[in-house]
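And then subunit A:
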Amino acid sequence: MTDSSQQKQDQTRRTVLAVDNLQTRFMSRGPALKAVDGVSFSIGEGETVALVGESGCGKSVTAQSLLRLISPPGQIVGGHIYLEGDDLMTRSQSEIEDIRGNRAAMIFQEPLTALNPIMTVEKQLAEVLHRHHPQRRKEARAQVLDMLQKVGIPDPEGRLRAYPHQLSGGMRQRVMIAMALLSNPRLLIADEPTTALDVTIQAQILELMRNLCSQMGTALLLITHDLGVVAEMADRVIVMYAGRVVEEAPVRTLFAQPAHPYTRGLIQSTPNLATHQGQLVAIPGLVPTLADLGDVQGCKFAPRCSMATDKCRSEDPPLQTLGPDRAARCWYADEVMQTVSAQA
Partner candidate 1 sequence: MTAFILRRLLGTLPIVLIVGIITFFLVQLSPGDPAMFYVSADAPPQEIERVRTQLGLDQPVIQRFGFWLGEVLQGNLGISFHQNRPVLTGFLDALPVTLWLAFFSLVIALVVGIPVGLLSALRPNGLVDKFSTVFALIGMSMPNFWLGMLLVLLFAITLGVMPAQGYDPTSFWTGFRSLLLPAITLGYSQAALVARMTRSSMLEVMRQDYVQTARAKGLRTPVVLGKHAFGNALNPIVTVIGLAIGSLAAGSAVVEVVFNLPGIGRLVVDSVMRRDYPMIQGILLLTAGMIIVINLLTDLLYAIIDPRIRYD
Partner candidate 2 sequence: MNTRDFGINRLSVLLGTLALAGAAQAATCEGVYGGELSIAGPLSLVTLDHMAITSEPTAPRNAVYEQLVALDANLVPQPALATSWETSDDGLTWTFELREGVRFHNGQELVAEDVVASWERYSEVGARRFELEDIDRVEAIDDRTVAIHLSNPYGALLESISAMSGAWAIMPANIARELGTTRADRAEQVVGTGPYKVHTIVPEGRTTLRRFDDYTMHEGEASYNAGARCAYFDQVTYTHISDPSTRVAALLAGEIDLAIQVPGDEADRLINANHTQVVPTSPGARVYFKFNVAEGPFADYPLLRDAVRAGLDTEELMAGFGPSDYWRANNTPRFQEPQWPWIDQSHHFPQDMDLAQQLVDESGYQNEPIRFLVVPGGATGWEKAPAMDQYLRDLGLNVRMESLDGATFGSVRQNLSSWEIKGAGGGSLVGLRYLDASGVDRNGNPWPNLPDGWHDVLERALNTEGQEARAAAAEEFYELHAEFNNELWTGDVFFIVGANSNLRNIATDDSTASFWNIWREE
């Protein structure tokens, strides 16, 4: 598939989620931490978008903000979140609760701790149906069984009365997925759904998610810092650094021709992707804490960037559109793209 044909396909998709200038802060004794600092992106029906970046860059906070799950001291201080055109920021708490787990669902990283240890699988699943579709109470069990079947749990009948600790990690994550998909959501947010699982199980789970989402036309926001997973799963990729989007591109384009030095660094530091280029390069410097970044003038990545110039250190670059579906936050995006091509 060429870039342009993919593009065409994207445009025909209906937009499920559109995020516009989202800002989430954590109030602390010092200056507020800008965990999410003006993030915008969108996801279409059936599309899988990966959100990547180093630990602490704001992926989870972004995800939680989307369902307004941020609680004090965190606070969403600006922006809009449109789910199929509805602005969630203007909804009441009760309306948001009607949407959560219904039109938009979420899966968390730790399958053991994310399931309630003292409730049976059946109760935790049926609860979603009871909450959002009380009129279908009677069929709840049948639906739960059906969904467990779909996520590939053997002997679903037998598992209904199991407690989470009686299931393996992979099974638990399947249960989580079943729980999230039960009410047929338009948007599924998966925050590092496979990080805690071993590699073979990881692949199965990802495969499962992709199949189910495409069957049901569910938009998938997949949060990960594993670029291998991104390459497998995503249609499009959003790269975050220090609470901001630094690059956005279709998956192939991104790997073939990253436009931001940070993205390039990420790719080079990932074994599976980097090995064919002969060397593994770590991004120099420590991942900065958000508090440190408050002091950084200019580009937030400049302190760690090998290409940084005086301009980078004094002026903060905007997110520049580099073409349809492409953008990067770098003064030298063109040069970056070229050097990568040259290397290739």
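Quick note on the criterion: a residue touches a chain if its C-beta (ideal position, glycine included) is under 8 Å from a C-beta of that chain, and two chains touch if they have at least 3 such contacts; residues count from 1.
How were these candidates chosen? In short, all candidates are chains of the complex that A comes from, given by their letters.
Everything numeric in this text was worked out from a predicted model, so none of it was measured.
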Message: By the touch definition at the top, subunit A has one partner among 1 or 2 in this complex. Which number?
response: 1
Statement: Residue set of subunit A touching candidate 1 in the complex reads 64, 67, 69, 97-102, 105-106, 108, 110, 113-119, 127-128, 131-132, 163, 165, 176, 179
